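The complex is shown incomplete by one protein chain, all other protein chains being positioned as in the whole.
Letters A and B name the chains as they come in the text, with residue numbers starting at 1 for each one.
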Amino acid sequence: MGSTKLILVLFCLLLIISSSSAARKKKIQARKPCKRVVFYFHDIIYNGKNTKNATSAIVSAPAWGNMTVNVFTPSHFGDVVVFDDPITLDNNLHSTPIGCAQGFYLYDKKETFTAWLGFSFVFNSTAHKSSLNFAGADPLMNKTRDISVIGGTGDFFMARGIATLRTDAFEGEVYFRLCVDIKLSKCW
Amino acid sequence: MGSTKLILVLFCLLLIISSSSAARKKKIQARKPCKRVVFYFHDIIYNGKNTKNATSAIVSAPAWGNMTVNVFTPSHFGDVVVFDDPITLDNNLHSTPIGCAQGFYLYDKKETFTAWLGFSFVFNSTAHKSSLNFAGADPLMNKTRDISVIGGTGDFFMARGIATLRTDAFEGEVYFRLCVDIKLSKCW
Partner (left out) sequence: MGSTKLILVLFCLLLIISSSSAARKKKIQARKPCKRVVFYFHDIIYNGKNTKNATSAIVSAPAWGNMTVNVFTPSHFGDVVVFDDPITLDNNLHSTPIGCAQGFYLYDKKETFTAWLGFSFVFNSTAHKSSLNFAGADPLMNKTRDISVIGGTGDFFMARGIATLRTDAFEGEVYFRLCVDIKLSKCW
């Protein structure tokens, strides 16, 4: 009889402990991504000659300047760039793209190169459409920079998290390759 | 005596089952919106003659091109459009607007029409101010496109979810009517 009651008490205690430990576990795991993917994207800026290959173009520049000579040079302050860059799984520009990085960035510092990004990863798929949406500051001269995943659609419905950008390679001011390490903290 | 203990055991079991089933239920309902609203918004692009009626205007174009002739025509790559479009409950441009869709879109593909959107729905209200904020890729040629609800204020405090866009009508390159089916997955 006494042992039965003891079991009941232990049982209830266990219940409390398990639920509170679950809460603790949840807190600890909060920063651990539930999904992690790495992509590369390739930005070829239009320079007036590469209309066919270019994947991006400057579309705005500060007033009183003009589109080719930036009054705030050399950091491109105020220039807005629209892009449609291929996304690949490795660092090879000629690999079959799995989608496009589409959106814009703007240079926003006079003293050095920093940018602000608003863009989407739109994935190729005949079955259904998936996308990830990003926004955030990109201090280009830092080795790695974190921006926010502000949403997603399809497979990435309601996604949230962080994307770590790293400039993987660049050639002059025409070609940039970015490595994007996406860590989603909210998956469905 | 034995039955009382049995009741206690059953009681505790019930407690566990109910809490775990609640968790399961939560998971299942995760994709079911807690609020769903459908709106229309009307975009009349400035063509140099309709200053009075226009609700939007091209404000940027790629460098080395100019504002009227796009070097990447016909898909408008790089053009940035700022808009302030009336929102209506039905598909009639002349219905009393319940608010404004304010923000921008930019055309971001050379081969076809696709856009990237960043905008807010700002609702009319004398009592208090409510808004919904959106961002995402809009591949215009698809029948429906999903973008993210990235936040909200007032009645839509902390809103998150998906908005499905559908081009309801268009007249040349001057008038566009979009149907927006908003499915909020997070409500307060």
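The rule is short, and it goes like this: contacts are C-beta pairs under 8 Å (C-beta built on N, C-alpha and C of every residue); 3 or more make two chains touch, one makes a residue touch a chain.
Just so it is clear, the model here is predicted, and its values are computed rather than measured.
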item	value
Options B:D84, B:D168 or B:D181, residue touching the unrepresented chain	B:D84
Options B:P62, B:G103, B:P139 or B:G161, residue touching the unrepresented chain	B:G103
Interface with the unshown chain - residue positions in chain B	4-5, 8, 11-12, 15, 19, 46, 48, 51, 57-61, 67-68, 80, 82-84, 100, 102-104, 118-120, 122, 129, 131, 133, 135, 150-154, 157-158, 188
Those residues of chain A which, in the complete complex, touch the missing chain	5, 8-9, 12, 15-16, 19, 30-31, 59-64, 71-72, 77-80, 106-110, 114, 116, 118, 135-137, 139, 142, 145-150, 160-162, 185
